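All protein chains of the complex are present and in place, except for one that has been dropped.
So, subunit A:
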Amino acid sequence: MATQTAPPVGAAPLGGDDRPPRKIGFRQTLGRWDVKVSPYLYISPFFVLFAIVGLFPLLYTGWVSLHEWSLIGGQGEFVGLDNFTFVLGQTFFWSALRNTLSIFLLSTVPQVVVALVIAAMLDANLRAKTFWRMGVLLPYVVAPVAVGLVFSQMFADGSGMINSLLGQIGIDPIGWHKDVLPSHIAIASMVNFRWTGYNALILLAAMQAIPRDMYEAATLDGANRLRQFFSITVPMVRPTMIFVILTSTIGGLQIFDEPRMYDATGLGGSNGQWKTVTLYLYELGWNKQQLGRAAAVAWLLFLVIIVFALLNNFLTRRIASADDMSRTAKAARRSQRRASRDLTRRVKQTSDAAVPAAAPIDVDPR
């Protein structure tokens, strides 16, 4: 029995010796390939997809914009820059550009300011923190389309909810749909509704990273809450603020959902009061069925976005350096004042001390 279970000496190792080397060799090459290729393979889905649905369409938009290209008939003849001259000659394009910028400003500026205040309040040592944070985020889960539908009703002309609210404090009904600026305010308020709390949470995260001893030091120096907010909180979260502003620039200049839902027709009002550039792009391409012209609008909007991103960059830098300058100036003035105060105190001390004679001059009153 024992001899049977023991492996046959001699034969098996020989046979095994013959084959495995080749097998291991193959596996090793395979393994080496695995190590070498896998990293690229794993990141390739993103790059392939971005090339196909991101980069290529963006570049191909340029090609389409140089052609007569109808929605149904497809590619027509090459027309050079005709689509661009057509679009630039339309008053609707310029009013759309104006509307987009106006809505963008009306939504971004108040949004960042309010978000900053809300974030500072959330940063305080609140009771039921999670409740407040979630409460602020609630609008984020409502689709812009739904927000648009609801707000278009709240801002109804004549006797809508907002107008009857205003009526109670003696303000005449406002033409929220009929007039240009009121319609922009209404649409901006939809954007603000959905994003203010969201951005407040982003800013809150930045605020929580501020070392607490800065506030302690400021408290000891006698700075009140308001002063601490402007002198510590705001400067410390500035990078995050710039990020928030930049993302709302890129998104805000392409605004579509809210203005599209602001009335039943969805093309920006009877006179294009709230027709935005993206809405105009949609109208040209899928309503008037001229994809070439829509592509021209897309390229123009692309340019506008680039200009704004650069402007953003430039402005934030300017503000930063101006801010630093004013701060150094202020600090210099402050230290000057302190020095003079110290001097008078010392003089007083010496004169007081002169009477009881040998009192030490260098006693710090603190």
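Remarks
Methods note: contacts are C-beta pairs under 8 Å (C-beta built on N, C-alpha and C of every residue); 3 or more make two chains touch, one makes a residue touch a chain; residues count from 1.
Everything below uses one rule, namely that contacts and distances are computed from a predicted model.
Of the candidates "Hydrogenase", "NADH-quinone oxidoreductase subunit I", "Sigma-70 family RNA polymerase sigma factor" or "Carbohydrate ABC transporter permease", the chain left out of this view carries the UniProt protein name "Carbohydrate ABC transporter permease". Touching the missing chain, out of A:81, A:105, A:124 or A:315, is residue A:124. Contact with the chain that does not appear here is found for just one residue of A:104, A:151, A:176 or A:274, A:151. From the set A:88, A:250 or A:315, the residue in touch with the chain omitted from the display is A:250, counting the whole complex. For subunit A, the residues touching the absent chain in the complete assembly are 31, 34-36, 38-40, 42-43, 45-47, 49-50, 53-58, 60-61, 63-64, 74, 114, 117-118, 121-127, 130, 132-147, 149-151, 153-154, 156, 159-161, 163-165, 193, 197-198, 201-202, 204-205, 208, 212-213, 215-216, 218-219, 223, 225, 228, 240, 243-244, 246-247, 250-251, 253-254, 256-257, 260-261, 264-266, 278, 281-282, 285-286, 291, 294-295, 298-299, 301-302, 305, 309.
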